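Missing here: one protein chain of the complex. Every other protein chain is in place.
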């Protein structure tokens, strides 16, 4: 893990709502694993705290993130441009690959909204031997990114692209039509959606690993601000930033 | 006086240290008088308070200010570009022309550093019948702007341009060589320099009007934060932003 | 949408006021603010005699806040009546005279002069003033004195009497209870928080009086906590003040339990903040199916399962 000031390579809209920001970092491009995040100091004085972003892509020494503008931090970030620098700290958290083993045969990726962020990099690094099916859900088509993903099925709340409904509806529909051998779910998105998917996974007896979201002050285990309640076990809480962000959904109270 | 969000027309370095920022405002270009200032909301969240800037130039509906980057506010301002907007409130304060009457014949403009800001606009609007002589002082030549000024004499602390010394040294030197008929001083710059010039003016029996600098919270008379102590008179203090910024230097304790 | 609020016999058209010392006497902003859209204007603190105020520098910016030590510079109650009130009372809004004094007697005397004035609709008492008798300790940190001031003033007016409390005490609720017991119609929470800043080049305080009052967004969390403590202690209305710059901020105060709010420092940045806050609050209520802003007041849902003993920081 390192803190570094890195040059921005590009900032561009990849849909009407989603921005991809690419910077150059030899260290991070080598060290980052899929599902990890980096913690960005968005402005020098404002906002105060860093903002966590999933690693979206790594190409050569270029690392990128994607985001949509929702508040103070992303507003400032959206104004960055080539030639500016940003202060990044990472890579943080555990990664999806540590939940890959021999006990499943189909990887079901499920992304809600900007929760799609970790999946292109995960797809790139995923063992080629395992089949991937990717379910994307979003409010509308401006929140859908297909690039870098495999076997993509899309659901939008407004029906502007793909299936008209929630991503879980789509999954259920799809699962009723296909037979996936030994599926394991890898999920990222809004908590409510992850909870729903985790419930379905449990129902069909599949494992489900979700990258959790929560407000973070430090992202590296210093503040203890990012606790998630566990379903029994030795500790009542774990830290999302350090002991996660990815958890077996059966182990946590979503 | 009005508060307005206006489009930026250009932001450019006019010396290696000084930036000119031009915006478009029909209202301000019509209402502004030389020596008045505008109060700029530099960022949406940071810094908290507006920053006052003298009106540097007005051309058609274009109004400009000049500044050098010294702190948080000017750093943010320097990053603005054409197409951005800024939130301006003004025009504020009294103006130099209200201290122009029949009782003097030569206007001695004295500017220290970025205190040059109000003089080009003042020169433009000054009664053509009155002779102007302009003394500019600065740390070095990057802080000197001659454009739009008349009969310019320059002093730099490091001798990189013009006279090597303070602007007061230059004035004294110049006054020993020329005879200015009924001079009246109009001054803007660091307080110490204004105090020195005011002292010299008093010595030679000339009036001296200076545009004072001080920290301001509101710029329009609401906070009472910008007080200057008077030399006797009815009130112990006056408000720089509303009852100034320009005062007869004999009336105030500099 | 009902926006109005009644305090004693006084009806404010909405629940948004501008705070003392941040709006002058209403005469500096005619072009900038439609004062008739404000629930009310609280005047700069008025004392018996005019006060010059403190030497400069009086203000300093801090992170998301500012320090001030104006020294309650004001023109005095007589000049206020003669020179400012005539214009001020022409506005279609309510005028709350804020009173500052250095003795209990002075509070009473100033109020007696103002009470007969038709354009003065109510009073807010600034108790964050040095008590000359006690060597300058603030009245506002002594609950007996705050009680006494409230009691003495209550006898002297039938108009709404609001006591403005200082946050610089251990338990602000004790002070609010004392005011309630002595018949105050409301309490304003909070005045500025004591703070300081240093110029490291000169090694001097950034304001002449060394310490001053901190205001602005930096103190909003403190103000909200003080309002929360107060609304849980008294039944009289609480007026929330501290760091409000947007309608969202005002909504936070209403949810916590403030019946009205005041805008202070934000007026220095956008003098019309009060107007935009009033509009925003109204819209929020509309969007959330509330037909009266009052229905928003004290709607905070807290986690009841956490006991105080458990709630270590």
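Letters A, B and C name the chains as they come in the text, with residue numbers starting at 1 for each one.
The working rule: contacts are C-beta pairs under 8 Å (C-beta built on N, C-alpha and C of every residue); 3 or more make two chains touch, one makes a residue touch a chain.
The shown structure was predicted, so the numbers you read here are calculated from the model rather than taken from an experiment.
Enquirer: For the full complex, can you list every visible chain touched by the one that's not shown?
Expert: If we consider the entire complex, the absent chain touches A, C.
Enquirer: Which one, C:14, C:128 or C:173, makes contact with the chain that was left out?
Expert: Within the whole complex, the residue contacting the unshown chain is C:128.
Enquirer: Go through subunit A and note every residue touching the omitted chain.
Expert: These residues touch the chain not displayed: 1-3, 41, 45-50, 89, 214-218, 220-229, 235-237, 242.
Enquirer: Counting contacts across the full complex, list the positions on subunit C that touch the omitted chain.
Expert: 51, 54-55, 62-65, 67-72, 100, 102, 128-130, 132, 135-136, 141, 168-170, 191-198, 200, 202-205, 208-214, 216-222, 224-225, 228, 243, 248, 251-252, 255-256, 284, 299-303, 306-313
In this text, only the chains that are shown with their structure count from here on.
Enquirer: Which chain wins if you rank chains by how close their C-alpha centre is to the centre of all protein C-alpha atoms?
Expert: Checking distances from each chain centre to the full centroid gives C.
Enquirer: Return the distance between the CA-based centres of subunit B and subunit C, expressed in whole Å.
Expert: Centres of subunit B and subunit C (C-alpha means) sit 36 Å apart.
Enquirer: Centroid of subunit A to centroid of subunit B, CA atoms only: how many Å?
Expert: It comes to 53 Å between the two C-alpha centres.
Enquirer: Centroid of subunit A to centroid of subunit C, CA atoms only: how many Å?
Expert: 46
Enquirer: On subunit B, where are the residues touching two or more other chains?
Expert: 45-47
Enquirer: For subunit C, which residues are shared contacts with two or more other chains?
Expert: In subunit C, no residue touches two or more other chains.
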